[in-house]
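Removed: one protein chain of the complex. Kept in place: all other protein chains.
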Amino acid sequence: MTMKINWYKFSAPSAFYPLAGKLIPWFWALAALFGVVGLWLGLLVAPTDFQQGEGYRIIFVHVGASWMSMFIYVVMAFWAAIGLAFNTRLSGMMAAALAPTGVLFTFVSLWTGAFWGKPMWGAWWVWDARMTSELILLFLYIGFIALTRAIDDPRRADKAGALLALVGVVNIPIIYFSVKWWNTLHQGASVSLSKGSSMAAIMLWGMLFCALAMWMYTIAVVLTRARGIILERERHTEWVKTLLTQNAPIAPIAQAKAK
Amino acid sequence: MNVILHIIARDLRLALRRPADLASVLFFFIIVASLFPLGVGPETDLLRRLAPGVLWVGALLATMLSLPRMFADDFYDGALEQLALAPYPLGFVVLGKTLAHWLVSGLPLAILAPLLGLQFDLPGDTLLILAGSILLGTPALSGIGAIGAALTLGLRGGGVLLSLLVLPLYIPVLIFGAGAVDASMSGISPNAHLFLLAALTVGGVAFAPWAAAAALKIALE
Partner (left out) sequence: MYWNSFSDFLHMGGYGLYVWGSFGMTALLMVAEPWLAARQHRRIVTRLARQLRAEAKTETGASR
């Protein structure tokens, strides 16, 4: 019951803003911690792969980035559904804050895929089912950003973006299936980046920690961006005015103490 | 049901008042298909291999040309607002408009496609599959396009934005459509492709109008 009340409380931008400010440093710390462990395992401890040589170490960034690129879209669609169903202001802002980070990880996934493909497949780009799907995902993200930026009224932008994200998330499995089908018909590259050979446990752990680091990074950077969007959108409200005139706008802890 | 037929008849009447629009869609298709041989060279074997993809991409782009018009005229003269307030669901209206859009884009393109297929030296039964696959696939394109048209209604640079939103979602239709033609040309049964294309069209026509109706309501608020 208390849980429920808290949720409602923090779905208000005025409560969410200082909470996010307090959480961000913790997520940065976790991201750094997981990142150091993941890179230490991946680059320094893990042995070489007998099939792919040292080139396989690219998976430590590639796999995490690919996971995040897909996961962020699903989270965006989740916020979109919440926003359309309950008409909450915060959900649209969260979706808008998530999209650029989704683009970043999709791009990283494509980039690292290309840098893996060059030595393994002999080409920077191969129309492999996963790579092609990732490219289409990039198009979907860019469509979302372009649509929400083209609409001046933020409420309409949120709702139109939410609808597009939902349409996209319904279509992603269909697109993935069709690309896979197309790829098998045309007999594309068969070596896979993420399961080229049986993975040693240490490699899996390294991958896991790198992915966790990216996860924590995503939360931290998305919260930072969401805070900016919240201020911008809520600039005419009383709480933003008091927050900004109290002269401690960047330190939310001081803000909380003042209350 | 009557609503849908009424909307189709109305949109068709409006479209027939502007025959130049329909003609430009068809000519766009012809020109795109004719540019490719000029770009890649006139070798018959190469052209035959490229034909399914080229003709399908050309048809797909051609159906997109008239999408910005789908709701724009009704939006600016206020008719859309009245339709949204009408006692029947807006989804039916969008379904009618989707079908009307298909009748003046997908259907004529499917009839024209075999002619262009001849330019690429496609064999006779493949020409039939080409027309059939375009006939079967373009309703899904009109449905998905309706969502894009509704989302970008009244926006600056709506046309380019519309293509940015809609083209990635067209990919499955393109894959199965061109795949059917490709399969028939290499002597494999195109049925699997055509069934999947039909599934996409049924899904697209059944669900897309409701998403587009929701998008229209957002635009009208």
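Order of writing sets the labels: A and B. Residues in every chain begin at 1.
Throughout what follows, contacts are C-beta pairs under 8 Å (C-beta built on N, C-alpha and C of every residue); 3 or more make two chains touch, one makes a residue touch a chain.
Computed from a predicted structure; not experimentally measured.
Which shown chains does the chain we cannot see touch?
Its contacts among the visible chains are A.
Just one of A:72, A:166, A:179 or A:221 touches the chain that is missing; which is it?
Of these options, the touching residue for the absent chain is A:221.
Can you work out which residue in A:75, A:108 or A:136 touches the chain that's missing from view?
A:108
Taking the entire complex into account, which one of A:22, A:149 or A:235 touches the absent chain?
Of all options in A:22, A:149 or A:235, contact with the hidden chain holds for A:235.
What residues on chain A make contact with the chain left out of this view?
Considering the whole complex, chain A reaches the absent chain at 43-48, 53-55, 57-58, 61-62, 65, 100-101, 104, 107-108, 111-112, 115-116, 118-119, 214, 217, 220-221, 224-225, 227-228, 231-232, 235, 240-241, 244-245, 249-250.
Keep this in mind: only the chains that are shown with their structure count from here on.
State, to the nearest whole Å, the distance from the C-alpha centre of chain A to the C-alpha centre of chain B.
Distance between chain centres: 33 Å.
Which positions of chain A touch chain B when the two form their complex?
84, 136, 139-140, 142-143, 146-147, 150-151, 155-156, 159-160, 163-164, 166-168, 171, 174-175, 177-179, 181-182, 185
Where on chain B is chain A touching in the complex?
By the definition above, chain B touches chain A via 147, 151-152, 155-158, 161, 164-165, 167-169, 171-172, 175-176, 179, 196, 200, 211, 214-215, 218-219, 221.
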